[in-house]
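Taken from a larger complex, these chains appear in their original positions, while the remainder are omitted.
Order of writing sets the chain letters: A, B, C and D. Residues in each chain are counted from 1.
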Amino acid sequence: ERNKYENNDVAGVVTGLAWTSVGGDILFIESILSKGKGTLTITGNLGKVMKESATIAMEYMKSNADELGITPEVFSKYNVHIHVPEGATPKDGPSAGITMLTSLVSLFTQKKVKKDIAMTGEITLRGKVLPVGGIKEKILAAKRAGIKEIILCAQNERDILEIKESYLKGLKFHYVTEMRDVIKHAITDAPVKNAKVLSVD
Amino acid sequence: ERNKYENNDVAGVVTGLAWTSVGGDILFIESILSKGKGTLTITGNLGKVMKESATIAMEYMKSNADELGITPEVFSKYNVHIHVPEGATPKDGPSAGITMLTSLVSLFTQKKVKKDIAMTGEITLRGKVLPVGGIKEKILAAKRAGIKEIILCAQNERDILEIKESYLKGLKFHYVTEMRDVIKHAITDAPVKNAKVLSVD
Amino acid sequence: ERNKYENNDVAGVVTGLAWTSVGGDILFIESILSKGKGTLTITGNLGKVMKESATIAMEYMKSNADELGITPEVFSKYNVHIHVPEGATPKDGPSAGITMLTSLVSLFTQKKVKKDIAMTGEITLRGKVLPVGGIKEKILAAKRAGIKEIILCAQNERDILEIKESYLKGLKFHYVTEMRDVIKHAITDAPVKNAKVLSVD
Amino acid sequence: ERNKYENNDVAGVVTGLAWTSVGGDILFIESILSKGKGTLTITGNLGKVMKESATIAMEYMKSNADELGITPEVFSKYNVHIHVPEGATPKDGPSAGITMLTSLVSLFTQKKVKKDIAMTGEITLRGKVLPVGGIKEKILAAKRAGIKEIILCAQNERDILEIKESYLKGLKFHYVTEMRDVIKHAITDAPVKNAKVLSVD
């Protein structure tokens, strides 16, 4: 499934891991820019908590623009739209938080996201990464989809240690506690194809 | 039914395929412009997910204006209204996404939509086309309505292969994965009758 | 009842036909202008679909101002209020759409609506007229109220053919498919008494 | 009750008649002005239809400012607040419409409302007065409260004719079909005490 509609040539597309009533799944966070006045639009049949994650990611990025290498003036010159595909499926919960921030940072830096990486974790406003549930199911789904590296909260390491080793073969884990480590692992230095130059005029 | 109130002389009118509790049906997406400040109005007794599809289509078009041949400055000079007729019927789901984008691109380029073409598929923010359900019922409805070409997500090809061949006679299918292919198949180079000149003053 | 509070001396008052739980009825669409900034207010204890009809009528008129003989600049200089009297009765459905557009066109052109005419039909954004239900009950109510001409969607002709001929005596029907034909049949060339001059300053 | 907190020295205070689950009652419509930008605030634990009546009254007054002797420019310089006392009682329905318009016209002309007059009737956007229910109960309540003149829709005359004559003793009725007749009967030529001068600067 994954190969069918994703690659890392586009800024703002990041693979997350979801835990649904029928097991684990991968999901994509997409975000795009258009010239505007700084509005944030969120779609994808999301519940209140997942929408809040998008808001937190946006505000965290604005508040830490310098460290992330983004000129703060661009925020008021572009509208941002964050979407989570497969509109027929209602989605909620905080676990896409770090995926959303990674998407936004890729979008505003126009840097490529690393290939074959996925992630799951709650974001806090000061950039901490919190643990989330459903780790086993999410890992299995990631493997089925060909994911090779996974970013998790350090507190979720205990969940990985309970999974049969053979299931984990071919997967590399990054355990993090800070958003800056997520960014470091997930976003490359290479610009995306046809990278946009964000202007502040 | 279709012949009674549709032709392709008008910009922004595109035929979609719907799957209702009483079987498949065709539906129309209509969109119009009026001088304004860039607001988007959505009507037609639509649920939340279908309204989100309209927002995604609008934002995708704005973010890819150059590639679509649209001057981005017009977006803030015109209000857009997207309507799905037959207000007595509640409608929801993501499957009208590509139909809505086609409608908007026809509207802003003032190009004719191809005659006797219909489509169904979810749109994503970066222009991927996702598969949708109810394909068999939708195809039968399209045929009853005199449709000759149908655009579907490549992943829906498997659903077509399960339909008895005789039902498919006279129908040509275009399987796509990218919105740009939908546009290529659905929108002609010919301007609509009395094409408007969109001004940015 | 009708004679008691209606005449055609005032712009923006048009007779529609409604189908309620207790049978057919006539209803009135009223609209007025006041100097303002282009807002649209809708009252009359209306449901979501009927409010959408008012929005569609307004946007259709704006988008087709030239053809309708209206200077587009006036839209941003006046507020419009559409009301459907008898606030104690909840009202919904798309069937007042063409009545609402007729009301708005009369209002903005300050032309008289034809006497003793009523109508029912759904409006679409590109000006098609769609069929509606409850035709028999609506026709009987129209006759009781002294209506002499009725505008219907061409697809509703079949409903008329099923009504006993004696019930139709004294009624003249106009079957239409396009809003421009509704306007042609319903609005006269005569200005209303004390016609307002709409200014764009 | 009435004498305890009402007199006609203040602009914008008008007596209406209500029909509640425990019988008829009088109610008061109060309205006040403050310097502002033309907003309308409505309070009094009112339901949707009663709030719509206030909007209709306001828009009718704006659209007919000249005939009512009001300089239209004042509408954008003052905020209006309409209140119906006794917040503990939920109130709804269209029957306070003509009372609300009378209140607003008194407020904007700073003219006294006639003493000991009450009214009940639905207002329409073009100034028609429509009949309302509960007439017998309302009349009895008006009499208990010392009301001497009552304004009703002409179509409610039939309800009065069914009331025992002795109950009507001491009451004078004005049957009207147009809002302008309500205003004529209800508002005097005398300015209120300490009449405000509405300025357009």
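Everything below uses one rule, namely that a contact is a pair of C-beta atoms (placed from the backbone, for glycine too) under 8 Å apart; a residue touches a chain by one contact, two chains touch by 3 or more.
Only a predicted model underlies this, so the values are computations on that prediction, with no experimental measurement involved.
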Total copies in the full complex, given that 4 are placed here: 6
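Note that only the chains that are shown with their structure count from here on.
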Contacts common to chain A and chain B (chain labels): none
Same vs different contact residues, chain C with chain D, by half of numbers used: different
Interchain centroid distance [CA atoms averaged], chain B/chain D, Å: 51
Whole-Å separation of chain centres (CA-atom averages), chain B against chain C: 30
For chain A, residues that touch 2 or more chains besides their own: none
Contact graph of the chains (line, ring, star, complete, other): line
Interchain pairs in contact, sorted by label: A-B, B-C, C-D
Contacting residues of chain C [partner chain B, same complex]: 48-49, 52-53, 55-56, 59-60, 62-63, 72, 75, 93-94, 97, 122, 124-126, 128, 130, 133, 154-155, 177
Chain C-touching residues of chain B, taken from the complex the two chains share: 4-6, 10, 12-13, 28, 30-35, 41, 43-45, 79, 81, 83, 85-88
